[in-house]
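With one protein chain withheld, the remaining protein chains of the complex are depicted in position.
For chain A:
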Amino acid sequence: MSSSNPLRDAQDRRLPRIAGPSGLVIFGVTGDLSRKKLMPAVYDLANRGLLPPGFSLIGFARRQWADEDFAQVVHDAVKEHARTPFREEVWQQLVNGCRFVQGDFDDDAAFETLKETIHELDKAQGTGGNFAFYLSVPPKFFPTVVQQLKKHGLAEQTENSWRRAVIEKPFGHDLKSAQELNRIVHDVFPTEAVFRIDHYLGKETVQNILALRFANTLFEPIWNRSYVDHVQITMAEDIGIGGRAGYYDGIGAARDVIQNHLLQLLALTAMEEPASFDADALVAEKTKVLGAVRLPKDLGKETVRGQYAAGWQGGEKVLGYLEEEGIDPRSKTDTYAAIKLEIDNRRWAGVPFYLRTGKRLGRRVTEIAVVFQRAPHSPFDDTATEELGQNALVIRVQPDEGVTLRFGSKVPGTQMEVRDVSMDFAYGESFTESSPEAYERLILDVLLGDANLFPRLKEVELSWQILDPIEEYWDKHGKPAQYPAGTWGPVEADEMLARDGRSWRRP
C-alpha cells in the first residue's frame, strides 16, 4: 500500500486494506482444502471488497479442464462453502481472472504454460507480475514444485513485483526433515517470501489472546507463577482418521497437532509482551519462550500416548484405530498425545503446561485453560467452600469462541456456601455472527505481505526440537495405551495429572 497515495489516510479507517494488484496460483486445486476453504475464502474477500480490481486465480492440476470448467468448479465451491451470500456482480469480477493450467508437477511444458498464463494475466488483468504460489499439495511434492518454479523463472522477483510461496503443514516430520524442507524452499524463495500457513493463527480467538493479555490491565498482573497453578491446552476432535490413513499412519497426533497448533498456542499464552505488533517483534518473543521450554526428566511418566479403540461416539458405533481401513494392525501411531512441559523463565518457573490432543474424544473443542492457585487463606470453613474449585480463565478457541472466567460465588440462602459460577464472553454475542474465516485473513495477509500470523522458520525448528526427544522415546519404549472412542482419552493421562495432584478439565 503506497503511503504517497493522497486518497489514503491513517485516520480514514473506513477504507479497508486492499491488496495491491496480484494473483494467486493454487497447486493441487482439485483437492478438498482448495474447494472447501481456499476458493470460498477468495470469493469472500472479493465480496468484502478486499481484493484488487483484476485479481486473478490460476488453478494448476492434472485434471483435463478448460478455463470454463475450472470457473464452474470455483463457482460451485463458492456457492456451497462461501461464508457470505453469493452475488452475481462479485462473481463477474472474479471470473474474468480465472485460468486453469493442466499438467503434472514434473511437466516442463505445463510450467511454461503457467508462465505464459501469468504474462497474459499481467496484460489482460493488470496483475503487475505479483503472484503468490499456494502449494496445496502433499509434502512429498514440495521439492518438485519449488524446483520447477525456480527452473522456469517463476520465482524470480523483479524490483517492482513480488513472488511468494505459501506452504501448508506438515512442515516436515522431525527437525531434520523440516530443515531439509526449509533448505529446499529457501533455496528458491527468500525468507520473507515464504508464508507457512498454520490456520489456527488466523482464527480471531487466537489473535484475541494477544488483545486479551496486552490490551487489558486486568489479567497481566496475575499471568505468572505467583498466581497461576497450571495451564491446560487441549485440542480434541470427535472424528477418527477418516480417509487420511495414508497420511496419518506413522505421523500421529503429536506431530500432526502438538508440533504446530498447540506449541503456537503455548507460545502466545506464555510469551512476554512484544515491543510492537509487527512480525519481527512477535517472532522474537515467540522464539524466546519456545527456546525456554524444558522437557520433563522422566518422559515415560510425563507423557502419554494412546490409540482409540472401538466404542460408541455420540450414539454411533465406531471402529478402533487399528481396525480402520489402511492401518497396519500393529501400528504404534498415536491418535492421542498428552505431554507436560515447563518453561524455564522467571515468569513461569514451576508452572506446568499440559498439552493434549486426540481423535475420537468426547467432542470437538480447542481451548486454553489457565487455572489459578487457590486462595492462600480462606476465612470460610471447609464445608462452606467444599464445592469451590480453582479459579480459571478459559479461552475457547473453537467452537463457540469466547472467554469464560470461573470463580466462586455465594449461593443465595441463609447459610454461607460458596460455589463455582462462570462469567462468559461469547464472540457470537458481542461481535459479528460470522467472523472472517481464518483462510480469508491469511490469504489477504499473504497478498499484502504481512507476515504477523505466520510461523517463521525458527519457530518451526524450535518446536521440532521440543517434540523430537518425545517421539524418539516413544519409538523405543512401549506402545500406545488404548482408550474407548468417545471418551476423554486413556486412564494413563488422568494418572499423569493425578500424580501432580491435578486433574484434566472436562472441556
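Everything below uses one rule, namely that a residue touches a chain if its C-beta (ideal position, glycine included) is under 8 Å from a C-beta of that chain, and two chains touch if they have at least 3 such contacts; residues count from 1.
Convention: contacts and distances are computed from a predicted model.
Of the names listed as "Sarcosine oxidase subunit delta", "Beta-ketoacyl synthase chain length factor", "Multicomponent K+:H+ antiporter subunit F" or "OpcA protein", the one that matches the UniProt record for the absent chain is "OpcA protein". Remark: the omitted chain is touched by one listed residue; of A:Q72, A:N96, A:Q157 or A:Q207 this is A:N96.
Only one of A:P21, A:G202 or A:G240 touches the chain withheld from this view, namely A:P21. Among A:D12, A:E159 or A:E325, only A:D12 touches the chain left out of the display. Mapped onto chain A, the footprint of the missing chain covers residues 1-2, 4-9, 11-16, 18, 20-21, 46-47, 49, 52-54, 87-90, 92-93, 96, 123-126, 128, 424-426, 429-433.
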